Structures are given as structure tokens and as C-alpha cells.
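In this view, the complex is presented without one of its protein chains, the others remaining in place.
After this line comes chain A, so read on.
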């Protein structure tokens, strides 16, 4: 149950850890772009602009019990749930040691069973019914697990969004559906994706609670996910959360966003960057000092340098492994 006296706002250690994870996700992503533009890795799909909501949501969940079904921008979430920086770079380089797929899938297709990170694919929103299935199974087994699933706002138009949420709602399953609304589905803006004002309003049609929060506000996201988590554990069913921020980069390394949005728009959104806002809060509270920042940046840089170097030098899967693990035949394993 919730500790009623607990206040995230004054928990210095937790807040500093949150900041570290947000910043790590951002710095990893920035390095990925450098590696891509210098011809070292073929593809990047970015988390920039969504780190705050990802980390704040993660801190409201239970690492031991909850199942996480991330989508392709969730670098922050998978880091929090135990994927290492090195493993993220192994994925970017498609090396054999990549825990997500051994280099079989593109970057951003996360999955790591030991950390309850559920494998994902490229057709969007297929993970939504899966989350409902995890919650159904956990309920059948009387386990205190919640399924947490994320997706973009464009995904909310898919049939699987509707089918997965409706099923969870009917059976009052412990699922949290969090829409990371970054305002663009590649080039198509929100207004051309949906006619309703808020994605969270869609909850009404399923008879469940819908919450809209500023995705750049860590406290708001944390509070919403915590509330949803409590509802899930109390048998009150699923919650739909819409966290709004902005995609600060092009859709991917293969996209040129200047063809569909203005530089001014991007610049003005960058000024609202939630990571800066969160840092300023910590500085104002006296939780973070200039020298802490320098030390933290240096630590992260070293971690990322080491991970990059390791991944660069790691071997690819041998071509002879191409046919492994199609089925669970013993001779293949």
C-alpha cells in the first residue's frame, strides 16, 4: 500500500537517481546520432524529449514484480529496468551479445526476459493485447504484478489499442496503458491522427480511468502512474495515461523533419525540455550543485565511451547461427 507520508518532492536520493537516469538516456541517444552520422551504426530511433516521462513512470512501478512492454523510444524505461548502457550499445551495433535479440532486430526493439522486459516488434501496438495477456496471467496466478505498456499517440488508432484495452477493462486487469504523446507520428501531426482533444478521453469509451499529464513534469507523471499502479493492485482495473511532450529529433536517422515542421517550432519546444526543468528543480532545492553536475556528466561520458568501445569491438553472431531458434527443438539449442 502507499505510504501516505512519502513525498517524492523531498526525497533527494531518489530525485538525483531519477535525474541520472534521464540524463543517461539523453546522452546515450546523443551518442547514437554521432555514431550514425559518422557511419558507425546504420540506424537510430530516438528517445529525446520523452526521457522525463519514461523515468518518472518507471520509478512509480515495481521492479521485482511488474512486466514492462516498451515501445521503440523507451531507452529510459529499459535502462531503469536493468538493461545496461553496454547492452544498449551492443544492440545498436547488432552484436551477438545484444540481449534483446542477439543482433537480429533493429535498435529500439527491446526485450530482456530476466528484467521482465517483453520482446517487441515493428508493427506498432501489437504489444497492447500482450500487456493485457500478462495481466490476465498474473491475475490467474494471484501474483502482485502489473503490466505496464507504452506506445505513441499514432498507435492509439490501431485496432490492437482498442481490442487490448477493452479486454483489460472488461476483466478489470492490472494494466497501465501509457501513451507517450510526442505530437508526431513520423510526419503526421496530432490533429491529423485523432479528432478528439485528448487521447486520455478515449478511456471513457472503455469505462476506465483516463489521466492526462504534462510529460515534461516528472512529478505529474510519477503521480499518475503511481495512482494507476495502486488501482491495478487493488483490483480496480486498468488506467489509460496520456503523457504529453515533444519529439525533439526527427522520427529516426532516416527522417528529415524539416519537410513537415518548422525550426521555430522545434526550438520553442526544446526550451520546454523536461530534463532541464527537472535539473533546475534539483538545483533550486539544493539537491544538485554545479560540481555534482560536472561529476555526473563525466561519469556518464565514461560509461558511454566504455560501452561504445566494447560494442564496437564485440563480435557479430556467426553466420551459422542464422537458423537457430526457429523452434524449440533440442538439437537447435
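Here is the rule we go by: a residue touches a chain if its C-beta (ideal position, glycine included) is under 8 Å from a C-beta of that chain, and two chains touch if they have at least 3 such contacts; residues count from 1.
By our rule, contacts and distances are computed from a predicted model.
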Undisplayed chain, where the name is taken from the UniProt record, one of "Fe-S cluster assembly ATPase SufC", "Ferredoxin 2", "Serine/threonine protein kinase" or "Branched-chain alpha-keto acid dehydrogenase E1 component": "Branched-chain alpha-keto acid dehydrogenase E1 component"
Per the touch definition above, residue among A:8, A:137 or A:233 touching the missing chain: A:137
Identified contact with the non-displayed chain, of A:118, A:208 or A:228: A:118
Residue touching the undisplayed chain, where the options are A:49, A:129 or A:174: A:129
Residue numbers in chain A that touch the chain omitted from display: 67, 98-102, 104-105, 109, 111-113, 118-119, 121-123, 126, 128-138, 140, 147, 159-160, 162-164, 166-167, 170-171, 324-328, 333
